[in-house]
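Data first, discussion second: the structure below is written as structure tokens.
Excluded from the complex is one protein chain; the other protein chains are retained at their positions.
Should a chain be cited, it is by its letter among A and B, assigned in written order, with residues numbered from 1 in that chain.
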Amino acid sequence: MKIVQTRRISQAFFFTLFLWLCIVSTIGDKLWQLRNWPVNWFLQLDPLTAIGTILTTHTLYRTLAWALVTIVLTIIFGRFFCSWVCPFGSLHHFVGFLAHRKKTNAQKIKLNKYRKAQRIKYFVLVFVLAMAAFPSLAATLQTGLLDPIPLVTRSFNLVLVPIFDRAANVTSATPRFYEGAWLIFTIFLTAILLNIVFPRFYCRFICPLGALFGILGRFAIWRIGKTQSKCSNCMLCEKSCEGGCEPAQSIRIAECVLCFNCRQDCEDEVICYQSRGSLAGEITDPDISRRGFVLSVVSGVFAVGAVRFGNKLGGNWSHKVIRPPGALAEEEFLKRCIKCGQCMRICPTNVIQPGGFQGGLENLWTPVLNNRIGSSGCQLNCVACSEICPTSAIRPISLPEKLGTDEFADTGPIKIGTAFVDRNRCLAWAMDKPCIVCQENCPVSPKAIYTQEVFNTIRDGLLKVKKVSGNIVETIENNLKQDSFSTGDYFCAIKGERYKIIANSENSIETSAEEKFKEKLVAGDKIEIQIRLQKPYIDISKCIGCGVCEHECPVSGKKAIRISAEGETRSPDRKLLLKS
Amino acid sequence: MKAETGRSKRLETVVSIILLGIISIICLCIILRQSPRITQSGDVPDLLSLTPQGFTAPSITEVYNSGNLYEKINGKAPQYTESGFERLFTQRFAGDNDELIELYLYDMGNLRNAFSVYSIQKRPQTEALPNTKFGYKTSNSLYFVHGKYYIELIAYSESEKLIEAMVQIGKSLRGKLEIDQTAEIAELSLFEQENIVAGSIKLYLANTFGFEDLTETFSSRYIIDGQAVTGFLSKRTNAAEADTLAKSYSDFLIENGGSIKKAINKNIGSTVKNQSLKIFDFYDTTEIVFSTGPFVAGVHEAENQQAAEKLALLFMNKLAGMVKSK
Partner (left out) sequence: MTKRTQSKIDRRRFLSRSAKAAASIAAAGIVAATLYDKEGPRTGIGSDELVTLRDFSVEHRPGKIMSVVKGPDRTGAVNQALDLLGGIERFVSQGDTVAIKPNVAFASSAMLGATSNPELVAEVVRLCYARGKAKKVFVLDNPINDPASCFRWSGIGKAVSQVGGKVILPRESMFRHTSLEGGKLIRNWPIFSEPLEKVDKLIGIAVVKDHQHSRASMTMKNWYGLLGGRRNIFHQDINTIIAELAMLVKPTLVILDGIQTMITNGPTGGSLSDLKQTNTLIASCDMVAADSYGCGLLGLKPSDLPYLGKAENAGVGTTDYESLKPMLAI
């Protein structure tokens, strides 16, 4: 049995597993639903996530300890992850193979030469780790932007799976929407298409995780190399070299992804995975100069400053950045969020969306609630996002903690924002139209939205009496719209008393027969048509910011009641009320 | 050279087999690990897994506590909250054509509480539910007690498929909920089985028959000589307490317009030694109260005095036997 075949089986297995875990990230207990599938396993195995969060938080969150397995195996065996496990790598591998399979051997050998630009990935790595490493300058975790595991997780979870599932709806009850998915897709597609230029373009030139493995594998005990310094020099070993590591000459260990194609292709059978170094010589260190290293660190440090210049953590924070319940205080949150999109995937209502630039560059693809998307705000009895978050940027909370019941009765519910009524847009406030949809839908108990009843005289609602018979008033005006006042919300005000209108014709108004007019009406008396309105108010001490009201508000363009992040529990400095 | 190649080929196979073995182990571990979780969020029972074949769960499990129970069941809430209610979990299951089944799972804290809310709400003329101690079904719904849980399953149509699925949910729910198997309600065995209307025992935790102090009281219906009569009994901690309660209940009856009347059956007074036996005329019905040992018992609002006295005698004999055997 050939090792290359084994590698293909391994790639197929891990890719299928990855895809499967993407599919099962759906709340439920069916075999193809969440159950206890280890849906975060790839993210947990990713040492870049572990090292990045260690640099920002100085702790290793328990589940991220899986990364130690990858690190130890890499130290012993080299960059095996890229060619044996990484789902993104396997995808590149396959696409690269398809794109170049018809080329001649000579062309392929040329294609797979080492290129100076392969050092770029080390600069990317040093750059993002430098951003994470300087706490005095405000550390920020941006590894997730280019780290292949969060990148591929995000791309599958938020774009590819929902596209394929559009018709069947296996992974969600209704079709999913993700704002800004086009950008995620564009980056994914670009990375895939670049394989047409060079096979494994992303892995060779960009991937910071590959770079990390290259560094970790420096002392690998076993490595690819030649068993003799001399061979027929046919160069066929470089024909399918995935890493571009030049095994025919002095092999570049940091670039070798252990695809074993060289061993397969060597007709002299001089290439072997062995404990002694290649007899043709080897270059163990990554091709990164001291100057390049320093430059990357300095750029990273300056970049943190530049990113934070918007003062988005200070006075210029964005009220539109509404984080899921359980999210840590913003600064701590940004130290942990790897933008993997798991919370957006699991959210049963689809309300958690990949963030854009509203909270600055750091906000990109972090979870932000958008109540205009999804089936219904943030569900009261759901803590799915906090349970799935692989790095505890959204820390695990229990339902009692979220709702402020049981042992959390003292601390009260977790607020993620506060609803504000836009009185210029609200039907009841601005348009004299009865509507209490927000109040009806408020899930908090007692309701955070309450109403106050007012009666407003409608436009052209001042009428003159022509004749009265029982509860029917005939008016001099004869341009009323037939039965337009019979909805139950209209009243007829007669000398300080109000009577509910039950019907009207063009020139008459009929009120409920149960109530006789208290004052006698004669021809020429004035009456008013009034509408009863229930104007919504927010009790900000009760509102938790779940967004159900915003979702339901019938003013559909710019909602007349909107959630703003003020008052969120995680930011005491931004609270609205001294005491709730 | 050739030998070496051969050896390395063998080695390659061996290594490959080891690696495939590792992959298989990983695969196996993942499959073993993925078994459904017991709880989804906090300690909410996993009701989604009850979804019958061909059905879907259109929403997640809803949870209500005593603070917001009225949102779900409105005016019925006090009945539960005053009987030790802890939480209500509800789950909808949808079949074809949006046919719905709704499950109400009330956690009442203990079996007595669960039995109380079950028994008081029990609809008359229903069919007993097999395999349950306390349970019945109507044409579209199931009601039963399982340990500390009181369960209602309601199908929103009478289609055969829906009812079948509903029964299935009830069955798997019983298998799923962990309960204290040893819990039982001792008083149930105190009721004379002769002439009893099956399944008519009710437990009032407080305020029985409008009398505040009459707590933890069981009632049951009997058919005596073709007449429906309701008997009741309540166990107190000792005889003195039972005696006091019987007296205060008598006082309560008189205060509210009852008057003492003579017994038709002369023997009734001598059956129990206790002097607390009293027979009342209560707005043209007969009310009997007595105590024996730690028990307070009697007959409530009987139309026919003769039948009432017969039932009282039955109770006396049964309870006296209980007192003696102890």
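Going forward, a residue touches a chain if its C-beta (ideal position, glycine included) is under 8 Å from a C-beta of that chain, and two chains touch if they have at least 3 such contacts.
As the structure is a computational prediction, the values presented were derived from the model and not from experiment.
K.L.:
If I'm reading the header right, one chain is hidden. Which shown chains does it touch across the whole complex?
P.N.:
A
K.L.:
Would you indicate which residue among A:65, A:409, A:462 or A:513 is in contact with the undisplayed chain?
P.N.:
Considering all chains, including the one not shown, the answer is A:65.
K.L.:
Specify the residue from the set A:110, A:166, A:230 or A:276 that touches the hidden chain.
P.N.:
A:276
K.L.:
Who touches the missing chain here, A:17, A:224 or A:328?
P.N.:
Hidden-chain contact among the options goes to A:328.
K.L.:
Residues of chain A in contact with the chain that isn't shown?
P.N.:
Missing-chain contacts on chain A: residues 54, 57-62, 65, 68, 71-72, 75-76, 216, 218-221, 275-277, 314, 326-329, 331-332, 392, 395-396, 414, 569-579.
Note that only the chains that are shown with their structure count from here on.
K.L.:
Taking the mean of the CA coordinates per chain, how far is chain A from chain B in Å?
P.N.:
Spacing between the chain centres: roughly 45 Å.
K.L.:
Tell me, which parts of chain A touch chain B in their complex?
P.N.:
Those residues of chain A that touch chain B are 1-3, 5-6, 9-10, 13, 17, 27-30, 34-38, 41, 173, 269, 272, 348, 379, 381-384, 387, 398-400, 405, 445.
K.L.:
Once bound in the complex, which stretches of chain B touch chain A?
P.N.:
Touch list, chain B to chain A: 5, 8, 12-13, 15-17, 19-20, 23, 27, 30, 33-37, 40-42, 44, 46, 48-49, 51, 56-58, 60-63, 65, 67-68, 71.
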